[in-house]
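Let me give you the structure first, and then I'll get to my questions.
Here the complex is missing a single protein chain, while all its other protein chains stay put.
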Amino acid sequence: MENIAFLPIGPEIIMLFGAVLVLMSAVALDQGRRDWGIIGGISLVVAFLLSLAQWLRLDFLDSTAELSFTARGVASFRHPMVIMDRFSAFAGMLIYLVAFLALVGNWRLVTRLGKRGAEYVALVLLATAGLHMMAISSNLILLFMGLETASIALYIIAGFVRVERNSDESALKYFLLGSFASAIFLYGIALVYAGTGSISIYGPGGIIDFFATEPVAFFDVGILLTGIALMIVGLAFKISAAPFHQWAPDVYQGAASGSVALMAAGVKVAGIAALARVLLGAFPSRINDWAPLIAALAIISITLGTIGAIGQRDIKRMLAYSGVAHAGFMLTGLVAGIDGLPAVWFYVATYVLQVVGAFTIVGLVAGVRSGGSALDDYKGLWVRSPALAGSMAVFMLGMGGIPMFSGLVGKVGVLFSAEAAGYVWLATAGLVAAVAGLFFYLRVVVLMFFEAPVMAEAPGTATTGPRLRGGAGFVVVFTAAATVLLGIVPWPLLNVVRNALL
Amino acid sequence: MIDLIWIAVALPLLGAATLLLFGKRFGEPNAGYFATALAAVAFLVGAIASIDFFTGSAHAEHVFLFTWIPGLAIDAEFLWDPLSAVMTMVVAGVGSLIHMYSIGYMHGDPRYTRFFAYMNLFLASMLILVLGSNFAVLFVGWELVGLSSYLLISFWFEKPSAAAAGKKAFIVNRIGDFGFIIALMLIFATFGSLGFEQVFEHADTLLEEGGTTVTLITLLLLVGAAGKSAQLPLHVWLPDAMEGPTPVSALIHAATMVTAGVYMVARTGVLFDLAPFSAGVVATVGALTAIFAATIAIGQRDIKRVLAYSTISQLGYMFMGVGVGAYTAGIFHLMTHAFFKALLFLGAGSVIHAMADEQNMDKMGGLRKVMPKTFATMAIAWLAISGIPPFAGFWSKDEILAATFNKGGFFVVLWVVGLITAGLTAYYMSRLMYLTFWGEPRWADGVKPHESPSLMTTPLIVLAVLSAVGGLINTPWRLSLEHFLEPAFEAVHLAHAPEGATPWILAIVSVLAGVLGIMYANRRFVSGELPDETGPMWDWLENGYYVDDLYGKTIVLPGKKAAEELAFFADTKGLDGAVNGVGLLVKQMAEWVKPLQTGLVRNYAVGILGGAVGLLLFILIRGGAL
Amino acid sequence: MSPEFVVFVIFAIAALAGAITLVGARNPVYSAMGLLLTMFSMAVFYVLNDAHFVAAVQVIIYAGAVMTLFLFVIMLIGVDKNEDREEQIPFQRPIVAVLSGGLVLLIVLAGSQAWTVGTGGGTPPGTIENISDQLFGTWMLAFQATIFLLTIAAVGTLALARYESKVLGPDEGDVDVGQSPLRGESSDVEVDQSPLRGESSDVEVDQSPLRGESSDVEVDQSPLRGESTAGEAGGRGESS
Amino acid sequence: MTVTVAWYMILAAVLFVIGGAGLLLRRNALVMFMSIELMLNSVNLSFVAAGRALGNLDGQLAVLFVMVVAAAEVTVGLAIIVMVFRKRATASVDELSGMRG
Partner (left out) sequence: MTFPTLALVILLPVLGAIVVGLVPKRRPELVYPLALTMSFLPLAAVGYVLWEFEVGEPGFQFTQQVLWYEPWDVSWSVGVDGISLLLLALTAILFPISIAASKSITKNTKMYMIAMLLLETGMLGVFIALDLILFFVFFEITLVPMYLIIGMWGSDNRIYAAVKFFLYTAFGSALMLSGIIWLGAIGGTFDFKQLLDIPLSSSQQTWLFFAFGLAFAIKVPIFPFHTWLPDAHTEAPTAGSVLLAGVLLKLGTYGFIRFNLTLFPDAAVRFAPWAAGLAVIGIIYGAAVAIVQPDVKRLVAYSSVSHLGFIFLGIFAMTSQGLTGGVIQMVNHGLSTGALFLLIGMIYERRHTRQITDYGGVARVMPVFAGLFLFSAFASAGLPGLNGFVGEFKILLGSYLRFPVAAVLAASGVILAAIYLLWAYERIFTGPVLHKENEKLLDLNLREVLILAPLVVLILFLGIYPKPALDRIEPAVAEVLERLEEATDYSVPDFGVPEELDLAQAGDE
């Protein structure tokens, strides 16, 4: 046991135990009691705290070198499986925070699912564990397993509310395309394995080691580049970067509104973390090969996402497309290599908070279970529910990159990185597209604030809209506050992400 | 005392502000007395301040008030020299009289106090104009008199024609100002200053005589002057300006404001001296305007319009005078004209007042007996303007004509024109007098003319006296005014009347022209019957040769049309259309992209596979692996 | 013409034939059979590459369990009949042909110089001993991580395929889905509060600023209340 | 003629692409899913072949884990397909295009 450090995998252990406990307690408890909900919530909180503990623990280690589950001092263990660094710790905190918010914000979904709610909560916990695995893996196969763990759980979640019209379509589309992308990703791993002789990033004989010891021109790079490209494809699919984004609008729309937050936010964090881990961790020396690729993906994503969002009448689809554009911005920061990582982290962190908040509101307005959320539902929301409309406006403007909201700081960060790395054209094109993007963010604001509410048949009901209260209220207020606060004083988080390096 | 000359400006200004803000407290007659008193005090201040000039013991002095626009070296500063002294006294003097006259004339007007506020404002503006020690302050006064003129012309703004006339006056004036401003730019660029002293002092060193710059500057100044003084081709506003109350026409559009152009040319004589071509143009414009307006005046039926064209014509004389370099003569005529034209207008006002606001001379006649005082005073003015000695007009007009003749060459032609104009002037003034005062009454029903109250006739009498004897201040035997003004024109080559017998011959010829005009009118109108004045020629004359229509058709309408095209086609459709087009294009792109999202899994998979192949191709080619 | 070559060629052809059958067969059962053939061929290749344990697992798990499952589902849902093969999506086939050809070409070209950085030889055979050494040494964590997948598979299958006459929980009143989700949802708000409040105290605390909002709304809703207080005040004024 | 790693790799690539083509060409969800399985199998072949050439066992270990993943995926995938079939009585993905645009 002394060779085994539990801290790096502590969150996963907690998740697993949490999931199992939830399932077991659901069986044991009377129907109608949902005390297992507390277990789910506490598990996520504890996992978050453990990630925080990882971060703090790293301050006391001699170096920022990896602290891995199996590697220390055991000669027979050739590769570390997982790695604990500030990168993974930060990713962990973010993922567990997002998962917690996504779960609490849409708690009504769980309650409405009745007894199946326990299964839902368990799946959320397991999916979150999978997402975190993507961030902490040093071994590419483990990364793949984490990705699949999360993906499979999310396929199920997408189709969880079976009675909804589109949920099965959503699940099947997600499943088929996701598996396809996973297969491509896996093929990429295989080719990288062939190209470097290692399946692990760190450790003796790992990929970093390979690049450090061998002259790079030693072998023909073709197969390695193919591997990298295919891995990028797989991960780009997960973060819904164009042209691998087409699943996102359909899946988001069809899935229960209450469950989209995790899909949209959590997967983005993990996907970007995995992408950064692979590209910046394993192939920093090949940056000249993959950076243009990422730049191309970025600009395609920003453009297509923006244009796609403009034509939408459903807010979930709109947010899906906007997520495509935001994925493009995250990739923009990535082209700068390790220098861009803090900016990317900041962008991701602020974006996912906004997106969780936005989807929570979608859940409130359209109903957590529903498979659709027409933009027209937001007409006159300001009159019906000022707090809700105000928060939504914060998220919209934040995503649109308006000053005083965190989105702008994130944009400045990633674009600064990109321009410092010489991608001025990318940043400029991205910003122009961002203005076009304002068009649809503003449309929501227009509907909420400037248009009169659609009158319901009963005169009294029109003035009472969905209210901000309970878990959803907490989440919306928390995320909105974070969006505003990080927009005005982003420095604390910026200083944190400066250290969240590989 | 001279340092306190600003009081002359400040008092009417204060009066204007007071009357505007608290006018209602004053009530009807008091506001008039108040304003008149202020104007009179301003005149007194000016008169007292000029005492030293009479004795010849004083020099021009600058009265610094405060720094106005630093960076352009423009100070709010007054220049007190004989020229400004003369102008101040004429302006404030005639102004006071007309203020007084207005107390009666404006009786019962609902905006009585406002009228006096505007009048006071005008007085202050005009004094700023004539007192300014640099072009900028002159320009301030220049514009402010334009403003007052605008306010007073459209004083009865309920009448659309009055409102339109005011606007027209201001805009046409602005066209002149456009030239003036450009002249100022040139002057500033050349001298780095707008101060009269600096500019005139360095004019001969910095400007080449007859050079392009100075010619340009002076021509542009002429544009400004033509605008203000209603010279061709910018004369069109003045006849319309008669829509204003008659005292306004007397003060602003006869005696003072319209002469600002003459003053300005005289003031900048140094520059015109250096640009003989421009000076020639000034004289030519003056001569042409004089005869042009005189012919139009022949055909007018409206008593005030006759006087308006007469004013334009007389201003042409003044331009002729300053154009040939006879600045003193120009200023002299300015002064005498102020007396007799103000008198004519006030008399006409008295008549109109008596005729219940009837202005058409066809409906008058036979007023001689009803309004003896008005008739008597106006008759003096009639003789004065017709150039009959010894009335004031004779002396000044003769001096101008003599100086023009003396210049020789091309200017002899101008002299001939001036002479013909003199005849025409005598004719149309006589026509006015005959139609109004002689013959049988042709009054409209219910009109019971009566003599005006003494408040109105007193100024008439004062002005009549001035019109009668005012010319004596500058006779060939006693050139008082010329000597008085000499310091102001030190640096200028003054044109002088010829020596010897020539002036006598010239004077006789011009008197003859006047007498001929009167005699012809006498023959035509003495019978009391209205001669037939219809036919195309009369239409042309009555409508001022249709210049207004010409401008309307060639400038105003096409301009408006162009602006409309610009606004509703170029701007709305073109530029805004382009902007909206970009927005629409983006939206359209969204519509183009939408079909790509078919909802079919297999299409999405194509996207993924295609993307993968694309990325692979990209990275392999870039990485050199292919 | 080493024996390996012969075996390779034979099973490569078999694998390809199986793959093509999978893609081309009109009947899903045939497709499954094609896949089965490919999987067996894979097992052979694993043996050729000294991966004995993997080969065994391949046969047992993949060809055995997984394919059985597939066939079972095919039968279960009754799609074991010939399909209409007409392509509905325009240009799908040419596009697929081009993309597939391109992808193969690119991969082959990319690997044409060297497929791996290794030189071969010295491979420890994939016996159970060697594999288990690795599996429970270096790879132990990954091995343990499979528990996530398996749990998900169990829970997920349960969640998705369990047949219920009434899918939603007992406290669900409305099953009319399409009509007006908004109204249905908002009517549930009251019901759903209680479990949440018990959920964690953090949430409870953070609610407080919101409570103010909602009470404001209530005030706004009833203008009458304002009036009545005004009336009271007026009354008091009169009485005093 | 010896069978080098390249042969296996090329064979794997071809199989992978056939699997991919199957996904794109077939509209029966089950067959599409089987195509994905084919892709995973071909990747496994790559792992094993590369592992032999590289001289380590990592490739084989990877294959084991891929199998586990594939098994889990199969379970869930089939459950989803069954769910869809129950609701719509079809397994054709072309009929699942209610959401688009």
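Of note:
A, B, C and D label the chains in the order they appear, each numbered from 1.
What we mean here is this: a contact is a pair of C-beta atoms (placed from the backbone, for glycine too) under 8 Å apart; a residue touches a chain by one contact, two chains touch by 3 or more.
None of the values given here were measured: they were computed from a predicted structure.
In the complete assembly, the contact with the undisplayed chain comes from B:69, out of B:4, B:51, B:69 or B:537.
Remark: the omitted chain is touched by one listed residue; of B:175, B:376 or B:509 this is B:175. The chain not displayed touches chain A at residues 342, 397, 402-404, 408, 411-412, 415-416, 419-420, 424, 427-428, 431-432, 434-435, 438-439, 442-443, 445-446, 449-451, 490-491, 494-495, 498.
Counting the whole complex, the residues of chain B in touch with the unshown chain are 20, 66-74, 76, 136, 139-140, 142-144, 147, 150, 154, 157-160, 162-164, 166-167, 170-171, 174-175, 177-178, 181-182, 184-186, 188-193, 195, 198, 202, 206, 560, 562-564, 566-568, 571, 575-576, 579-580, 583.
Assume only the chains that are shown with their structure count from here on.
Comparing the chain pairs A-D and A-B, the larger number of C-beta pairs in contact belongs to A-D.
Chain A and chain B have Cα centroids separated by 78 Å.
Distance between chain centres (mean CA atoms), chain C to chain D: 13 Å.
Centroids built from CA atoms put chain C at 90 Å from chain B. Counting partner chains per residue, chain D has residues 9, 16, 19-20, 23-25, 27, 32-33, 50-51, 53-54, 56, 58-59, 61, 65, 68-69, 72, 76, 79-81, 83, 93-94, 96-101 touching two or more of them. With touch defined as above, residues shared between interfaces to two or more other chains in chain B number as follows: 594, 597-603, 605-606, 609-610, 612, 616, 620, 625-626.
Every residue of chain A that touches chain C in the complex is listed here, in rising order: 9, 12, 16, 19-20, 23, 31-32, 34-35, 37-38, 41-42, 45, 69-70, 76-79, 81-82, 104, 107-108, 111-117, 119-120, 122-123, 126-127, 129-130, 133, 139, 141-142, 145-146, 148-149, 152-153, 155-156, 159-160, 162-165, 171, 191, 194-197, 210, 214, 218-220, 222-223, 225-226, 364-370, 372, 377, 385-387, 456, 461, 463-471, 473-474, 477-478. Chain contact summary for the complex, chain B toward chain A: residues 583, 586-587, 589-591, 593-594, 596-597, 599, 601, 603-605, 607-608, 610-612, 614-616, 618-620, 622-626.
Residues of chain C that touch chain A in their complex: 106-107, 109-118, 137-142, 145-149, 151-153, 155-156, 158-160, 167-172, 175, 177-178, 181-186, 188-189, 191-193, 195-200, 202-203, 206-207, 209-211, 213-214, 217, 220-221.
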